[in-house]
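Note that one protein chain is taken out, while the other chains of the complex remain in position.
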Amino acid sequence: MKYSIFNLVKNSLSYHQNWEKAWNSPDLKSEYDVVIVGGGGHGLGTAYYLAKEFGVKNIAVLEKGWIGGGNTGRNTTIIRSNYLWDESAALYNHAVNLWEGLSSELNFNVMFSQRGLYHLAHSIHDMQEISRRGYSNYLNGIDTEILNKDQVAKQIPHLNVNGRYPVHGALLQRRAGTARHDAVAWGYARAAESLGVDIIQNCEVKGINVSNGKVVGLETSKGSVKVDKVGLVPAGHSSVLANMAGFNLPINSVPLQALVSEPIKPILDCVIMSNSVHVYVSQSDKGELVVGAGSDSYNSYSQRGSFDMIEHMMAPLVELFPIFSRLKMLRSWGGIVDVTPDRSPIIGKTPVKDLFINCGWGTGGFKATPGSAHVFAETVFRGEPTDISGPFSLERHFSGALVDEAAAAAVAH
Amino acid sequence: MSNQNRTMYGGRVDRSKTINFVFNGKKYKGFQGDTLASALLANDVHLIGRSFKYHRARGILTAGSEEPNAIVQLGVGARTEPNIRATEIELYDGLEAASQNCWPSVKFDIGGLNNILSRLFPAGFYYKTFKWPPSLWLLYEHFIRKAAGLGKSPIAKNPDRYEQKFHHCDALVVGGGITGLVSALALGRAKCEVLIVDENPVLGGYILDTNSTINGKSCNKYIKSIIDELQSMNNVTVLTRTTATGYYDYNYLTALQKVTNHWKELSKTVPRERFWRIRAKKVILAQGAFERPLVFSDNDRPGIMMVSAARKYLNSYGVLPGKSITLFTNNDHAYSTAFEFNNKGAKVKIIDTRDNLSLELEDRCRKNSIQVFKSHSVISTKGSKKINEIEIQKVDIEKNELTGEIIKISTDCLIMSGGWNPAVQLLSQSRGKLRYDEILNTFVPEFSPQDLKVVGCNNGKFDLTENLNDAFTAGIDTAAELGKNSVDKVTWEGNEDISFTQAQIEPYALGKKEVTKGSKHFVDFQNDVTASDIFLAQREGYISVEHTKRYTTTGMGTDQGKTSNVNALALMSHIHEKPVDQIGHTTFRPPYVPQTIGAIAGRSVDHLFDPIRKTAIHEWHEKNGAEYEDVGQWKRPHYYPRGKEDLHKAVNRECLSVRNSLGILDASTLGKIDLQGPDTAKFLNMIYTNAWSKLEIGSCRYGLMCNEHGMIFDDGVTSRIGENHYHMTTTTGGAARVMSWLEEFLQTEWLDMRVFCTSVTEQWSVMSISGPNSRKLLSKLTDIDLSKDAFPFMKFRNGKVCGVDARVFRISFTGELSYEINVPSRYGLYVWSELMKHGKEFDITPYGTEAMHVLRAEKGYIIVGQDTDGSVTPQDMNLDWLVSKKKEDFLGKRSHTRPDTLREDRKKFVGLLVNDKKTVLPEGSHIVEEAKSQPPMKMIGHVTSSYYSPICGYPIALAMIKNGHNRLGEEVEIPLMNGKIVKATITDTVFYDKEGTKNNE
Partner (left out) sequence: MFIIDCPYCGERDQTEFTCHGEAHIARPSNPNEVSDEEWGRYLFFRNNPKGIHFERWTHDHGCRRWFNVMRDTVSDKILKTYKMGESRPEVNE
């Protein structure tokens, strides 16, 4: 049933008794053309585009727990594309272009809210960095504005521009913003299912069968399955899955925490990121301040993290917004992020034939969801990298052709 | 009339102390010891706020930290705080509070329209609409956002101060109710260092509101004797008003102590709140349990509250929340309260879902003339601002149906009890596992990997005697595990009027039909999640507990589901016809109750946010009007404006002074590392890209460091002080990073190398005097032979400068004749002042980092981190001459021969001169071969440094351009954001003194 205001009114007359399942829970079949391992936004999106744009018929998405339960449902929902390098700009801007039509495309309101995102600069060096990035964005056709201190102070009312590290200016991307993270997983799941994709939850992959260098099947908690192609999209468990197929990845999995405040009436209508003072914050539609910062330094699969990281979010938050000091932190949580050496993802082929991987999004995968899913679907379908996914190959770690967003800006997000 | 709902006597409020307060602009009186909630109830104020989504009238549900409804905007102006639970606000004179989420007033709230239209807003309605047209989402969203949110943020800086405290103890007892106190008593007697925290202002917990006895004495008296004993022990610390909020690994807990929140006057010396970070060897959790609401239609009106809350208002505060009270329950325990209200003269009726009552209860009800409706359920309630009537009907539990006639009962207060849920939040946070108890029908602690014990109701046990004995034994056992003194066993005996034994979990009362008709059986009060929302989520496939939670938002309010979680799970269990333990539960996340952001930040705010590092000469810069630049934590003089000079004018003047006569720079912030040991030269050969074996004592050499990826990550001059002694300098920002880098390889890779690294950055003050007159100045003040032959370029000498032991390096970052004078920091200011004094005749000019940048750019010297980023090799920077071809190995060498680092078209470091000789290119602007009319355009490089060069008389720039070394002389274009296109020509990187003779004079 199509989601619309019309149908909402119509269903209200029957007390919403007649809504259909957003997605069903079929049994695992014995054979699939393509199996996507990982039911987050990237994985579900990949299945959706494989079915929708590449006509693949027999697809399953296997999810160990509940869909959207990994980093899709644990991030701070920031979306932007103002990356420095051309390769990143192409990938993330592809995503933003898709975000803009996603609610219509999926017939599910993902609440992509282009509220604008400000990267604050707190030093001359920061200004050089945002200027470089701003100009690169400008010539890549990505909307960008470099603001001075006065403009920042005027546009962000309660920001403390004269703190320990005074604000010098900001890089503004107006097309950037936030989206409702759960809705992305649910919307893709619903749309993919309507195209015949089997979405199988509580199905853990326990083994990857390889024969003569080619992937042939998967062992799961719900039985064995024969496959023609497999796409691994298991953020937080990329190395674990890769090891099952017999190879290692240039990845460390570390805890990243985020938190929300109690809901308050609208006070902050844009997204603020500060790499120097080190915090990022936005306000959700529900009214909660959504706050994030750096990750812990140690590897962990426990979805926790240490308390000092929370402290290191709160002090910067108060530094930037002294008015938030009396507000209350409501809930904090942790996720596992797969961090690559250059903070760019790995999308493409693996040493195993017909086994493809999409991982290593580190702390910033959510924003790329539709773009990542779209280029990965094409990569899996063609068996070869696309123009956009090509630079993000595993191979770059041998050739040295890193897409080093970390080196250029030491950006955590 | 004031305090009209107060009983004649009773309660623990101090009736001799009247307290004035204001709620929604109206003045009221309460007593010392009241909470805002109890005082409002005493004054017959029941309508406290409006709910999140439907703006339903809401009152006071509980008497504690689990309150979902009665949350208010507390205080005004800069001290206002949103979303504060009225049930926890201790009354103080002059308190001002107001209802939230309503306009224009809590009594007449426009938002209440949502309630009428509520059929249009089921769970997740926003996912199904507002999608079209996409361009309007921001508009829709604007209204959604305005409607959402609860209270308002302050809009002024917080005038209050918060503190943090670390605490280490043998044992932490969380909860100062009876079981916590008894555990602490055993621990205290065993001479353990004990910390006991309780969120309430008064210790003792729930039992204080009962007429229970302990070892034959009234519990109030007994508790007082325990508290007295605990307070007499200097190994026991008791913190009231302190809530344990987080349970992290290795028994690390956080707690928030309200210190002056309840004070009328603001203290300048005492913080508002204190944030505790506690590391406990052992933990005993004794947090008790929350009473569970019943789910029935319109169960949210003001005047409906939990039985335990009503009991507390009566017994702690002497408040009768109603005169005609109806009790709705499914368990025996709630009856005690009915009898107590009855004794106080309230008219009481009981609705019980069960059909079997014990004879004893039946008998007591009869004796008290309390009418009991067995096998009945409340099916609806009436009253717009406060409950005034309920309807009840007979229940067939088996069939889950309502039968028989509907009975109407007038009542002004409906109290409900659906059983008890242990407060398992902290246990769950500790990575603990919960077990669903089929008898109690709730989740109870099963296991935690951490070193803790759970006692009392918190452990899912409700027999007083058993709990007292368990608690004491837990204390004794814990002390024994800690190796402390043994304690005499005590046999405890407790008597409660009626103890809690079991309750059916009644997911909703009752009748599927009722739910489906769109009536509102609230599960989560604050977020307005109804039973039908839970149904809808299941119907639409949001079946995992996490999906249900996220789709309906149940349990996501400021109370984090303390009253709603178990009921939501029970509903899901009912719908799926599966036991609750197969439904599972969501993970509890810190904090246990919302905690103040400012308290977590503590003192790390304002000037203490991050330390400020100043050089020994800083005082002089201050007096001489320097403008500063933040470089890491350092404050470095950026420029020294004279009169009304702007940056540009001041920098031009400073640059020309250096070129034409004499300038002086405070270079103390440069990183300095002292390296000693027989293997130092060998070590430097591995660390730097160039060769160090032949550096003579007394000589200096510039070097580049690469990381193992082959990318430049720092540079600097290192000098050989003695046979096995070197002095390394690093960039200001890179000092700590380089130090770690050196240690990493010495400690983890080359354990056999004997090299010792010591950071000496702050030991030395460094003054760089630069310009043609620098030798003349220095010669007046030193015993060092400064003649060109005796002290050539790239050497250093030890000697006296201004009578102070100094090390003088003849190195230059400006391209002029320069000396870098290093003196012990305590003499820095003195020597600087002397140099200024004696340099007057040469018009010595202090210059800041901006002039330094211009001067070095004129010479094409790189700044690591500005001209390079972490993706640039020495070869890219045209610094091949600094990369040894002979050395077998150095860090990063192997990476220089990977396919990508060998690529021809890598970006290379070049100079750039604008053709119009006027435009100063923005740093960071990007370069194209030929600009198009609009983006996108293919970029070939970017500008890394760009300045107006006063000595050249035109702007100069440094840039990274693809294959740039082979493109000298080519013309390129730089499209600016304002649409202008600047033409420029690629040049080499040296713009001044190309022969490099001035250094060497």
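Per-chain residue numbering starts at 1, and chain names A and B are given in the order in which the chains are listed.
The rule is simple: a contact is a pair of C-beta atoms (placed from the backbone, for glycine too) under 8 Å apart; a residue touches a chain by one contact, two chains touch by 3 or more.
What you are looking at is a predicted structure, and each value in this text was computed from that prediction instead of being measured.
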Residue among A:8, A:22, A:185 or A:249 touching the omitted chain: A:249
Decide which residue listed in B:14, B:749 or B:905 touches the omitted chain of the complex. B:749
Check the options B:15, B:119, B:795 or B:898 and report the residue that touches the missing chain. B:898
Sole touch to the unshown chain from A:239, A:350 or A:369: residue A:239
Positions on chain B contacted by the hidden chain, ascending: 248-250, 252, 279, 431, 449, 708-709, 740, 743-744, 747-749, 751, 888-889, 893-895, 898-899
Could I get the residues of chain A that touch the absent chain, sorted low to high? 237, 239-240, 243, 248-253, 296-302, 304, 306-308, 340-341, 397-400
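By our rule, only the chains that are shown with their structure count from here on.
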Interface residues, chain A side, partner chain B - complex: 3-5, 7-9, 12, 15-17, 19-25, 65-69, 73, 86, 100-101, 103-104, 107-109, 111-115, 122-125, 128-136, 138-141, 144-146, 158, 163-166, 180, 182-183, 186-187, 201, 261-267, 269, 283, 285-287, 302, 304, 306-307, 310-311, 314-319, 322-333, 341, 396, 398-402, 404, 406-408
Touching residues (chain side chain B, partner chain A) in the complex: 52, 79-83, 119-120, 122, 125-132, 134, 137-138, 141, 144-146, 148-158, 160, 162, 246, 248-249, 252, 254, 277, 431, 516-518, 532, 536, 539-544, 546-547, 550-551, 553, 556, 558, 560, 589-591, 594-598, 600-602, 604-607, 609-610, 612, 629-631, 638, 709-711, 733, 865-866, 869-871, 895, 898-901, 922-926, 928, 935-937, 939, 942, 975, 977
